[in-house]
Every structure is written in structure tokens, then in C-alpha cells.
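The complex appears here without one of its protein chains, the remainder shown in place.
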């Protein structure tokens, strides 16, 4: 059995004021209450208020890390501007469209899928309940259709409304019940959720952006300077609230140039530091990242990727900042690049990034993306991990010894003093320097310091976290970041169809791990690379940096449409013939 | 026993400056060291942060926790350091191009943010490291540069002191590099003053602006007591000829600080996400 058969995907559409996001949030909370996992992303127009919007949900008794191929239910309170994101609402003949006839005809772009259309007069139904609203009718209908039932919804409504707004609570609950009764009587044969499994321990509901923020703090981050940018802003909102509670500092900087350089200053002062941004901000930060490399100042940059280049599509996901993250710095500037593979993994990977940056006194870019960052999931709680900022600290030198900040050590890591330590005064420099830190343009100093800065990254023991490697078989799906979930689901489906494939998803993108990759690829004869970029950036990286046993097949597409498991599955089946 | 006090020499490193003989920045370096010593600071509790340019070479010539960062970004590095480490004395130093051209936005926001640090700009109205191009403070008609058209750029010079006042700087002073004791005294006062303190030091570039050797003959003490009235300060700044030295504005805004106390544990933060 694969997860898709036991999950239900639901899209709720409606323009601003219809309240589809509120309904969707309650549905997710109710599902979580009842022991289900959930994935909730949204698609909105560019309007700050009043824009068309779709809430895209997937609920399941099993953990979810990917969107499904199609939606089983599309419920629309209205159809205003729906054509704008119709492509994000894949349906098929088994799908069900629930539409309010008062909103007019179902657009042809959706009916051509062959989906069943059922009239659901939500506005009229709502009017029969004093204070009732169509979105609560919708919530009740869906809860009934998928087998979730009214009770968990009632519980969630109680938590959010009962105390402060007793009237609204009663009205909403009545509307939900009315919707549920209508739903039960309206439709038969709708895909239902499998019964929820017994829960061991609690669940979390968290977005990738929040998870990254919490991971940063768990890793020891105590300083953040940043400039608001979509789709990274929620991680900043989180850090601005959470950091002061644990003795940290959050500053809103005047721009991304200030953000990265404030972080470098704070890190020089001894605080593990992070900033978060998206592609355009990362571009502005690259000069500062070069300074962090040269001055060996640890800093973490969370890049929540969006459609690019330039302002691109700020609210949609894409994996197209890979090149700038890997190769965007000036000079020979080895640094760390890591990528989380799921919403929950945003926490682990960011925490790990803090540890790596601090251990190696180097900048670390975390490549999240909009689909991870701005989606909310119900997941198992993040396990504790041992990765923490643990900088090698220099102490006051013995009498007669001189402190050398950039001493050429075997590991390449030289102890870094905390300002305030007597006898360790030095000048951190973006100019090439001798071991003491004194500027030098001598060939020997340049070579030795370049070599040191590379050596410390290459020699580090990254352990098994460098990649996710699952399964066996002569076919390997190599992917990264947010595509990992879809690839995993595809590999599972292919296995059910008798095609064995393995999944290789490097979490550590730089420095490369040639030996580990060779081991992961042992016995592989065919490769499918899966990524979400137009240029096939990841494929080029793999072919340029690694020895691959075969020229890969490529499944690469730019955003905003997600790569769905079915497309990968189909390619695997074709390769396995 | 009293903590040891340090002399100005203790704040100097043994790295020999690369500045041209005659450069005003030597005087500023000496004044900064004097100011630190006069305030009885310790080298390891002091930080000098800079960007890029002739004057930005200064951290390496001090025996402090220095940071020679990148062009225009010194104030950001300095603000991050001071917010993370309020216990340190942070002095940011640089030139007119670094501070007012490429770093102009950070300058404005450093003034308004009012972090407790001191910004010393060695203003010589020229880019020295790149062989003498006009800077934001260069006179509109100066044309002794391969990059300026005959008759000069025709672009009105920037007025850093007025901009600082308008942007909210809490202490504004003008000094002259040739007056090492006076400059040291102004820098010391700037360091002691809470919030963002801004000291422009007229520091001649004898290589590309030979005529600036004459500055020593035209500078004078402002003769006015420092005002805390922005309107009066604005009038003075907009009407003076650029050669009045002294404290020109002393404001009373509170410094921007980020208190650091731990109110909860990581487990508490985790709990916020529990269903």
C-alpha cells in the first residue's frame, strides 16, 4: 500500500472574504486532532487583501511529505479568477467538484478533467443559519465527505472561538453541522480517509519557515538581522518573537547588505548568527558572504527560494537558486550549502547548518523553498539532535606566545577568540592575510590561506546526514530539497509495481562528498535526476561535480507547478521496462 | 588594586601604515589611540571596524579587536557587533566614499537606529586607493581627476553633518586631523555620549588633493557651545563654511539597545507547535 491510496487531497477555492483559508486551517487542525497527518499549502493572487485564493490540502493517516497527483475534492465558494491557478488544481475523472450554483458555471478549464460536478448551494445553506457563513458550510461538507466527521471540527471551533466569541462559535458550529448533514446526503463514493493510527506521543503543526527558525535556535543561534522578503518573512517573524525570549537579538536591517554584515559583526562578537532571505536578497548578500569566507566568520543564511530571476514569482516555489548558492560568490570561496528535504527537515537541516558553520567558521547557505517554507504540515515532533554551535574558541596566549588568528592548522580550523579576551586582539580581514591576520598579497600566503579554507570543509566528518539514501536497485532517483518527498513517494509506488529504484537526495550540496556518493551509486546503471528548475541546475551540478555511472535522464521543470509523484513514477516505470 | 591603565601606544599595533607620508589619517590614528587611552579603556575590550579605502586600513594599525570588512558596510558590521556585545566599545572608521557613497544607506539608518557606537569619517573629498576620483563630498568644480570632466562633476557635494542631524544622529562633531589632541578629545566625547555619535575628521589627502595641506590654516574652533536643539544645529550646519571644529550637536535620545534575558527554554518554544 502506498500513501496515496490512504490520503485525501482537497482544494478549497474562493476570493478574498470567502474565508477558505480559515476553513482550511480548521480542517487541518481538526484532522490533526483526530490523529491525521496533513500538508497545507496555499495559492494566492498578488492582492494583499481580497485576492483569489486556493487552499491546497492533503490529509492522511500516514506521514506526508509530498503533494499528490490530483485532488479528490475541489470545493469552490466562487470561481473568481480561478483560471489563474487552474493549472495548480489537477483533477481527474475520480475527482469531485463541489460548486455553489450561485457562483455560476464551473469553468471549462476544470470540467474538461471529467470530474464529477455536484451543486452545493453554500450561500443558500448558510442563510438558513443565523450568523452562518458559506465557508463553515464548506468545512462541514468536506469533514463529512472524507470521513473525518464533525466532532474534531467542533473541538477546534471550540478552542478558537468558544471563549471570546460564543455567538460566533454557536453559529459556526451550527453551519458546520448543517454542512456535514448536507454532505452526507449529497454525495456517495467519495474517497475517505483511512482510520487514523494510534498515536504515540504528540504531533506538531508547523511550517517550514517556522521549523527553520526553531532549528536555528536549537542549533544555538542568538542573533538575527534581516530584511523582510517573500517567502522568507515568516521565519523572520518567528525569530523576532522567539529570539528575545531565549536571550537572543533580532534586528530588522535596512537592507540585505546590512543584514548579512550585521550578522557577520555579531558573529565576530561571539553570537551564532543567521539571516533569512530569498533569491534577490541572497544576490545582495553574496559580497558579504565572500567576507565571511575570507575572514572565517561563521554565519547561516536561510534562502527560501522562489521563482526567479529578479522579482520573478515571489509567492511560488522553485529550486533555481542552486547555482548562486553554490557558485555565486566571487573568488575561490569554499562554503557550505545544505538543503532541507521536508517541512520537518527544515528544523533539522537548519540546526545542522548552525553546527557546521560554527564548527568550520564558514558561511552556510540553507536552501529551503516556498513550498516548504510557507506550507504547514502536521508531523511527528522533531526529535532532539546533538548538533549545536560549538565554535573552537581561542584563549589568552601563554606569556611570550603570539596569537595567530589564521594559524595554519591540520584541520584548517583555527581557534577564534571572543572579543574581550586579553591578548587575542587581531583584525579580521577580507583582504588576503598572513596567519596573523595582517594583510598580505604574497603568493604563498594566498595559497596557504585558500588551501586552509578549503581543507577545513573537506576534512570535516559530516556523518550520514550528508544525504538521504533509501532503497536498492539499478535505477537511482537523484534529487534534492523539496522534490525529495515526491521522489520518495514515486519510488514507493514503483516498488509496488515491481520496479526497484533507490533514492539519493544529498542534504549537503557543498562541499561535495565523492566517496560517499560513489558508495551510494554502487551498482546503479540508470539515473533519473529530478529537480524544479528550467536550466536543470542540479543535473549540471551532479554531472560537473560527481563521477556518475551513466548520463542521467532528467525530469526538470521550473516553478510554480510542483513536481508530483506521478510524473516521477511514470518515468521510473518507463526506465524499468 | 585598580585595573591596569593603558597608554595610547598600547592601542597601536606594530603593523606599519601604508598611508602616504603626509596623509592626515596618521593624525586620526594617533587621536583614536589617545582617546581610548584617555577613557581608560582596555585594548581587548575595544573594537575598530572599517570598510574599504585608505582610511579603512586603520583597524590593522590598532591593537584592538579589529574588523576590516567590505566597502560601505562597516556600519552594519559595527552595529551587529555592538548589539551582540554591548560591553565592547565599538568605533567604526572609514572614508567619505565608503561612508557616504556606497555606504550612504547604512549611514542614514545608523543615524536613525542610534546604536551606541562612534563613527569617525576621515573626509578628504577624494577616492585615494583608486587614484583620485571625485567622492560624494568633492567640490562640484574639482576636476584634477582622470574621472572628472573638465570643470568638475557639477554635482553638489553631500553634507554629511546635516544629513546626520536630519537622520537622527545623537552627537555630531567636526575635527581636523592636524589637531591630534582636539580630535582625540572630540572622539573621546563621542564615545562617551550615548547613541550614535558621528565625528567627521577633515583629513587631507596630500597626494591627490595637494591643496588640502592648507586646511590647517583655515580651520578654527567653532566658538559656539554645543547645542541640543536640532533646529539651531541645523541652522549652524547649513550656514557654516565647513571649517568650524567642535561639537556641533549633542542630542539626548536613548540608545537603541536589545536587552538580553532568557525567559523560556527551548522546550517551551517546541511546545508552541504541539497540536
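Couple of notes before you dig in:
For reference, chains read A and B in written order, and residue numbers begin at 1 within each chain.
One rule holds in what follows: contacts are C-beta pairs under 8 Å (C-beta built on N, C-alpha and C of every residue); 3 or more make two chains touch, one makes a residue touch a chain.
Note that contacts and distances are computed from a predicted model.
UniProt records the chain missing from this view under the protein name "Ferritin-like diiron domain-containing protein", selected from "Na(+) H(+) antiporter subunit G", "Iron-sulfur cluster assembly scaffold protein IscU", "Xanthine dehydrogenase family protein subunit M" or "Ferritin-like diiron domain-containing protein".
Remark: the absent chain touches shown chains B in the intact complex.
Only one of B:121, B:161 or B:184 touches the absent chain when the whole complex is considered: B:184. Among B:34, B:85 or B:250, only B:34 touches the chain left out of the display.
Interface residues of subunit B facing the missing partner chain: 9, 16-24, 26-27, 30-31, 34-35, 38, 52-54, 56-57, 129-132, 176-182, 184-185, 188-189, 204, 206-208, 212-213, 216, 219.
Here is the rule we go by: only the chains that are shown with their structure count from here on.
Spacing of subunit A relative to subunit B, judged by their CA centroids, is 42 angstrom.
By the touch criterion given at the top, residues 29, 32-33, 202-206, 210, 214, 217-218, 222-223, 225, 242, 244-251, 253-255, 257-271, 273, 287-288, 290-291, 295, 378, 381-382, 417, 419-431, 437-439 of subunit A touch subunit B in their complex. Those residues of subunit B lying in contact with subunit A across their complex are 13, 15, 42-45, 47, 49, 52, 57, 59-60, 62-70, 72-73, 76-85, 87-88, 105-106, 108-109, 258-266, 268-270, 273-275.
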